[in-house]
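A short worksheet on the structure shown next.
For this view, one protein chain was removed and the others were kept in their places.
Now for chain A:
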Amino acid sequence: MADSLLKQAAPEKLTPKDFKSDQEVRWCPGCGDHGVLNSVQKAMALMGKPKEDFAVISGIGCSSRFPYYMDTYGFHSIHGRAAAIASGAKSANPDLEILQVSGDGDALAIGGNHFIHAVRRNIDMTILLFNNEIYGLTKGQYSPTSKHGMVTKTSPFGTIEQPFHPAELALGAQSKFYARSIDTNIKLTSEILLDATKHRGTSIVEVLQNCVIYNDGAHSLITDKNTKEEYQLVLRHGERMIFGKEKNKGLVMGGNGKLVVVTIGEHGITEQDILIHDAHTPDPHMHWLLSNMTAPEYPVALGVIRDVAALSYEEKMVQQIKDVQAQSSIKCMDDLLNSGDTWEVE
């Protein structure tokens, strides 16, 4: 108690550097993870919380080395289980600010069950989902998000599996917060991370990340200098869904329930016709349409796609304990031991 009062009394001004650990960063040169690490350190410095309140928890995979590079509390656990470990840590200690770091294999293959259930419970943490559509640490096998037909070491003739769309999976699991960024866009990633931290409940931040060694260019349409503005739509709550180099493209709702890309000024379309993004609506329909857009038919939606208020798991857990404690006559173990049917032997 006294500790938390002290923290409030003297908030330290922290810089991204304060969040760097003394460990050498061992990702490949050019790996997208470097950019995400910078984004996280930048965002954490802006959150106004002391370092000791952060816990970075990861599974296994390239991105899961993350905790070692952060000068916070950290836990590099086992493959796929980070969401479960983070769920336990947050339930045990609701004051912690938890960043759970996972890759597409860690979170959506071996850890798929823990991922969907953490989301369903709405435990207050940020899941940073690095999506490079490949297994990097094991040197190049297809992942659950690899595109159909992709040739990898374990699919030498092309995969015959349908990929997951992480957002679709998350929405199916009742996700309340879903955002998407690109590894190279440090400003956008930090901005999203700040929103994700403010959100109470499980916030998923999917980062489209490039593996320079085993899947280079997986997201090139939306990251390439020449094409990116045509294929990126950065969503902001309350703003129109406008994109393109000339800022003259936008989304409207078509008659068949599908989104349609239009050009302002053509066929009588004006700016007023373009849809306005509502991240806060509980109805997931539009969020589903937006998050499932793929290039080149559509721009890829970035930014905070969904941000719906709801009570988090541990808030309800703490409240339930308080309510029961107020009602119960059992206040300590001795009370419990002597409750119910007992008898004396003289």
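Going forward, a residue touches a chain if its C-beta (ideal position, glycine included) is under 8 Å from a C-beta of that chain, and two chains touch if they have at least 3 such contacts; residues count from 1.
Keep in mind that, in the parts below, contacts and distances are computed from a predicted model.
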Protein that the absent chain corresponds to, by UniProt name, given "Transketolase", "Branched-chain amino acid ABC transporter permease", "2-oxoacid:acceptor oxidoreductase subunit alpha" or "ATP-binding cassette domain-containing protein": "2-oxoacid:acceptor oxidoreductase subunit alpha"
Given A:G32, A:P67 or A:G201, the one touching the chain that is not displayed: A:P67
Listed residues A:Q23, A:S220 or A:T263, member touching the removed chain: A:Q23
Positions on chain A where the hidden chain makes contact: 3, 7, 21, 23, 50-53, 55, 57, 60, 67-68, 70-78, 81, 84-93, 95-96, 113-114, 117, 317, 320-321, 324-325, 327-328, 330-334, 336-338, 340-346
